[in-house]
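Removed: one protein chain of the complex. Kept in place: all other protein chains.
For reference, chains read A, B and C in written order, and residue numbers begin at 1 within each chain.
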Amino acid sequence: MSDILPACGAFGPDRVHRLPVRVYYEDTDFSGIVYHARYLHFFERGRTESLRALGIHHSELAAAETPLAFAVRRMAVEYVQAARVDDILVVESVFRPARGARLMISQRIERDGEVITTAEVQAVCIDNNGRPKRPPRDMADRWRDYVVADG
Amino acid sequence: MSDILPACGAFGPDRVHRLPVRVYYEDTDFSGIVYHARYLHFFERGRTESLRALGIHHSELAAAETPLAFAVRRMAVEYVQAARVDDILVVESVFRPARGARLMISQRIERDGEVITTAEVQAVCIDNNGRPKRPPRDMADRWRDYVVADG
Amino acid sequence: MSDILPACGAFGPDRVHRLPVRVYYEDTDFSGIVYHARYLHFFERGRTESLRALGIHHSELAAAETPLAFAVRRMAVEYVQAARVDDILVVESVFRPARGARLMISQRIERDGEVITTAEVQAVCIDNNGRPKRPPRDMADRWRDYVVADG
Partner (left out) sequence: MSDILPACGAFGPDRVHRLPVRVYYEDTDFSGIVYHARYLHFFERGRTESLRALGIHHSELAAAETPLAFAVRRMAVEYVQAARVDDILVVESVFRPARGARLMISQRIERDGEVITTAEVQAVCIDNNGRPKRPPRDMADRWRDYVVADG
């Protein structure tokens, strides 16, 4: 069973992280297309896997002496095309230069190279009480290696 | 604004708790009807509100010296009719005699008196580590007042 | 049973629609707070109920000769405070002057008068094939009565 693993995506040489996701029943609504809030789930999976590629795991952060989690502070989403059940989508995540404690990520969901949705995301690390915290230094270091200056 | 509150339902003289819920976009899938897992959300809201009617709040349990939460152990669900967007459903919850630390709840979702879904639920209190705990005594006492012997 | 209904909110004299919602288990994540995508569900419920207050129902639109549904085109969300399980939130929806076929809605989620999340939403009517359609005239007429010029 050790040979079957969920897709975790990977960074390309262009420092863009790409994660493939499948659209299931759960993602759609009665209008026949993907429910708009579900794209935020796909984007979140993309951020999670891009961090995992850097060796950063939510479960470890949560179990640390000062437990940390990520919280989205701001998000601008554009819905360009509709996706449908069975579609294979690719979630692209690009790290932007951090602004203080804020992590900036540009994301895009594509289907066969066609843009479905885009998101500009501002996230922060928070402690157990929801207070913003600087990300751990080693995370910040690894993050920096993948930063792409704003387009 | 103090006069607008979400529906929390109520126990009837028959000791059945009834909570009305509306079906929204988020609850449906591309086949045009409510996604089967969403009924478990409705059932959970019904259990939460029936407990709230007894003065039992998840947020208080979670903030207690020994934090407690509820976990479902077993659930048998029958899907009888399909519900659709805009439908008003009523979630009925009936407490059954507890079996040791296990809470037994019979639930039913209706639309205009017609059965949509039924569920037989077995739940337990768990601590932070997922270990089963006896429910607090005052909760057990209040629970007992509403028990309806199995049909 | 006819006397128990889900909350559908109401427009105030300020032409702001207010819908109360309860935070349940389903809305939270392991970091202890409401999952960021869930606020989009709350916002959607607010839009749905504000339209229902105008006599516009998704189920009727979907069953019309030319079936119509609403689709979000653009959304800017700001997460100001965190909400938690058991919280009662109020979803405020304000209709803005339409721009062509686009419906503009300003939304805000509050808890006891404190801002939790805000959203600027651009939506359109779409047909079965996802093509944008002008909203039905009577809907547009009723909408206009509630428009509040941008702040």
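The rule is simple: a contact is a pair of C-beta atoms (placed from the backbone, for glycine too) under 8 Å apart; a residue touches a chain by one contact, two chains touch by 3 or more.
Small disclaimer: the values here were computed from a predicted structure and weren't measured.
Listed by residue number, the positions of chain A touching the unshown chain are 1, 4-10, 18-22, 24-26, 41, 44-45, 48, 57-59, 62, 84-86, 88, 90, 110, 113.
In the full complex, chain C touches the hidden chain at residues 25-26, 28-33, 35, 37, 84-85. On the side of chain B, the interface with the absent chain consists of residues 30-33, 36-38, 40-41, 44, 62, 69-79, 81-82, 126, 128, 130, using the contact rule stated above.
To be clear about the criterion, only the chains that are shown with their structure count from here on.
Comparing chain C-alpha centroids with the centroid of the full set of protein C-alpha atoms picks out C as the closest.
Set against the C-alpha centre of chain A, every other chain centre is closer than that of B.
Chain A and chain B, compared by their mean Cα positions, are separated by 33 Å. Among all residues of chain A, those that touch two or more other chains are 30-33, 37.
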